[in-house]
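What you see is the complex with one protein chain gone and the rest in place.
Coming up: chain A.
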Amino acid sequence: MEDRTDGRNANQLRPLGCSRTILNRAHGSARWSQGNTIVLAAVYGPKAGTKKGENPEKASFEVIWKPKTGQIGKQEREYEMILKRTLQSICLVNVHPNTTTSVIVQVVGDDGSLLPCAINASCAALVDAGIPMKHLAVSISCGLMEEGSIILDLTKSEEEKLKAFAYLVFPNSPLSVIDKVHSSKEEPIEHGIITSVSYGAMPVSGYFDCLERGRAASAAISEFLRRSLQKQSSEDASRAAQ
């Protein structure tokens, strides 16, 4: 096993950080950091009216991606499109038809795994704004090394060196009152996949390895997200309820 530049082993994630309700004017906001990659997401909405060309029977989403420096180009448009499709699939679009929800993503620091960090931040911001959702999304980046081993949560230098890597988005693991006996007939929800963006050429077996490792690691991120939502929410509720 090669050593990674920052001393992590292959399966180790960078320290995660999440804080919510940080912007005063936004209806929901969150800041998500994975090591030095930091993204700030703000949600406004739902607001009345949909744009031309959008289905008025559903709620529509609008994503604006703001890079840290430089002008907005094709890369930003691609990120906006991926983020919009991901958020549309996790939110319940029939609850508020004919409305638009805007998500604005601002990159504060970029050290690799930018899109996964942005997806995690947007999901936390949507929860903060109270937008109805089917489940949460957790996202992770996986890289395929030359000898076939997988490393998780890539930094920028690793992304540049690797031949192939993928960004994966999975649903979170829900708490459930359904008995295990009952639910073993179907696959658990966290075995699904929401989004996958791959760069470079990798063999099919390598891709499936990435999926498995990513899925296993997403359980850790999902647990972190749940704890950070619980911590803030229970602090507020316990103080306000007294």
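Just so we're on the same page, a residue touches a chain if its C-beta (ideal position, glycine included) is under 8 Å from a C-beta of that chain, and two chains touch if they have at least 3 such contacts; residues count from 1.
One rule holds for everything that comes next: contacts and distances are computed from a predicted model.
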item	value
Listed names "Translation initiation factor eIF2B subunit delta", "Response regulatory domain-containing protein", "Ribosomal RNA-processing protein 40" or "VANGL planar cell polarity protein 2", matching UniProt entry of the absent chain	"Ribosomal RNA-processing protein 40"
Chain not shown: contacting residue from A:Ala10, A:Ile64, A:Met133 or A:Ala220	A:Met133
Residue ranges of chain A at the interface with the undisplayed chain	27-28, 45-48, 92, 95-99, 127, 129-136, 171-172, 174-179, 182, 189, 225-226, 229-230, 233-237, 239-242
